[in-house]
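Heads up, the thing below is written out as structure tokens.
The complex appears here minus one protein chain, its other protein chains still in place.
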Amino acid sequence: MSDQVPAAKKPLRVGLFATCLVDLIRPRIGFAAAKLLKDAGCTVEVPQQTCCGQPAFNSGDRKTARELAAQVIEAFEGYDYVVLPSGSCAGQVSLHYPELFDGNAAWSPRAKALAAKTFELTVFLSDILKVTPRARFEGSVTYHDSCSGLRELGIAAQPRKLLANVEGLDLIEMKDPHVCCGFGGTFCVKYPDVSNKIVGKKTENIAASGAETLLAGDLGCLMNMAGKLSREGRDVKVRHVAEVLADMGDAPAIGEPER
Amino acid sequence: MSGRDAIFATIRKSLRVTGDDSLRRESVAARLEKHPRGIVPARGQKPEAERTELFRQMVENAKASIVILDSKDDVPAAVAAYLRSKNLPQSIRHGDDERLSLIPWAKERTLEVTKGASDGAQLASVSYSFAGVAESGTLVMLSGADNPTTLNFLPDHHLVVVDERDIAGDYETIWDRLRERLGAKAMPRVVNWITGPSRSGDIEQTHLLGAHGPRSLHVLVVRNS
Partner (left out) sequence: MSQPVNSPHFNANARKALDDAFLQKALARSEKGFIERRKAAVEKLPEYDALRDSARDLKDHILAHLDLYLEAYEKNVIASGGHVHWAANADEANEIILSICKRLDAKKVAKGKSMISEETGLNAYLEENGIRPIETDLGEYIIQLRGETPSHLIAPALHVTKEQIEADFRRAHVDLPPERNLDEPTSLLAEARAMLREKFLAADVGITGANFLIAETGSSVIVTNEGNGDLSQTLAKAHIVISSIEKVVPTREDAGTFLRLLARTASGLDLSVYTTFSTGARREGDPDGPLEYHVVLLDNGRSNMLGGKFQEMLRCIRCGACMNHCPVFHAVGGHAYGWVYPGPMGAVLTPSLVGVEKGGQLPNASTFCGRCEEVCPVRIPLPKLMRNWREREFERHLQPAAARYGLGVWAAFAKRPAVYRAATSLAMKMLRLFGGKGRLRRLPLASGWTEYRDFPAPEGETFQSLWKKRGAAR
């Protein structure tokens, strides 16, 4: 993957792939991502988009996964970069799209080209643009490392480095931040009892950290943990890391009513 | 078709190969013939004095005890002292190893020395090790009348003598020495690598010594004279 910012004076054209969960459930993460990219000098565009195909891919439906991948490639291949506020969907594009089109003469080069310029948001800000957004957030937070981002893309230092620059923010590490929250895409509805046991351990660790707010980089995991924290009656606010970095940390948290 | 033929047929069908592909045969024959070394940890690659020191540390890490003696003549007193420290009778059993016969056991008048394999009735045995491996604090024992295998496992306390010059840095050196002694492909009936006393973690993952084999392992290194 290239980590060179093109030398052109023209601002970088970034295609923002909000991901389907952000599109449907929590648009403000998309706006937060867009703000961070714009503040860093990029031109942000949101082409028509649906789903990256990961649920189909992980359910064994390669054909649908390939169709959706082709749709994403067509929609996004014209941009300088593609950025996603999700490690898991970014991993799908940058690791699994090339795999899906392996041996396909027409699509393989296109899949590889897209993969090479696709980045998860905090990686893009920290490692590619090398910017540190300015933001303020009063309070203590703890950060959960979502599995795909951590193990497929090696994301761990980048969000922490960016959070360290947020004024007023105090990062407290929970026990086992790198252990799965039990979401696992369709896993959590196919194996609800097991998933519940796993997320229960996670929320215990979150609560034990004493942090007021839980942050992570993937909305699926966030909804899982927020839903459990709320059901357990625990008073921990849950947000996507982009919201805090974009100085949008004062909106209602995930699962909170609009004010 | 016999079980053997059926298994080979399926393997070859799955791999899409035949048994008489000369390239594959050569590749296998070469590996067996040359037995190339893999990655050997730097940890054990040290001059002799440091190697002995590493061996001592690793033996202790493995929860065995170790003494370093200046001469073979010091072995009887060290064995007697160990038995006394464990509140054991002054009695040992060992095999036919000439090196053990050359130890002046008579210097310890109360020490009873018997020879042969173990039938489970002995509390303490003494073996002479073929080699030590510094990398992991491992003793390499060869089966046979010299050092019967039962002496490694049945007595409650196992005492093992090893010459400092026989302590190698790694396992690979030991295999080469064995090839030199017995021939390219030959092995004794059993080679036992022993790293510490017997233990088990099977009850609630609590690690306890003395599961089925010896409860304690005591190593006596004899310095080069």
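The letters A and B name the chains in turn, as written, and every chain counts its residues from 1.
Heads up, the rule we're going with is that contacts are C-beta pairs under 8 Å (C-beta built on N, C-alpha and C of every residue); 3 or more make two chains touch, one makes a residue touch a chain.
None of the values given here were measured: they were computed from a predicted structure.
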{"item": "Which of B:A78, B:I103, B:V126 or B:L154 contacts the chain that the document leaves out", "value": "B:L154"}
{"item": "Interface residues of chain B (partner: the chain not displayed)", "value": "2-4, 6-8, 10-12, 14-17, 19, 24-25, 27-28, 31-32, 35-39, 41-43, 58, 61-62, 95, 116-118, 120, 135-138, 143-145, 148-150, 152-154, 171-172, 175, 185-206, 208, 210-214"}
{"item": "For chain A, residues in touch with the removed chain", "value": "18, 20, 22-31, 34, 46, 48-51, 53, 55-62, 64, 67-68, 71, 147-148, 150-152, 179-180, 182-199, 201, 223-224, 226-228, 230-231, 252, 254-258"}
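Rule of thumb we're sticking to: only the chains that are shown with their structure count from here on.
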{"item": "Chain A and chain B, separation of their C-alpha mean positions in angstrom", "value": "54"}
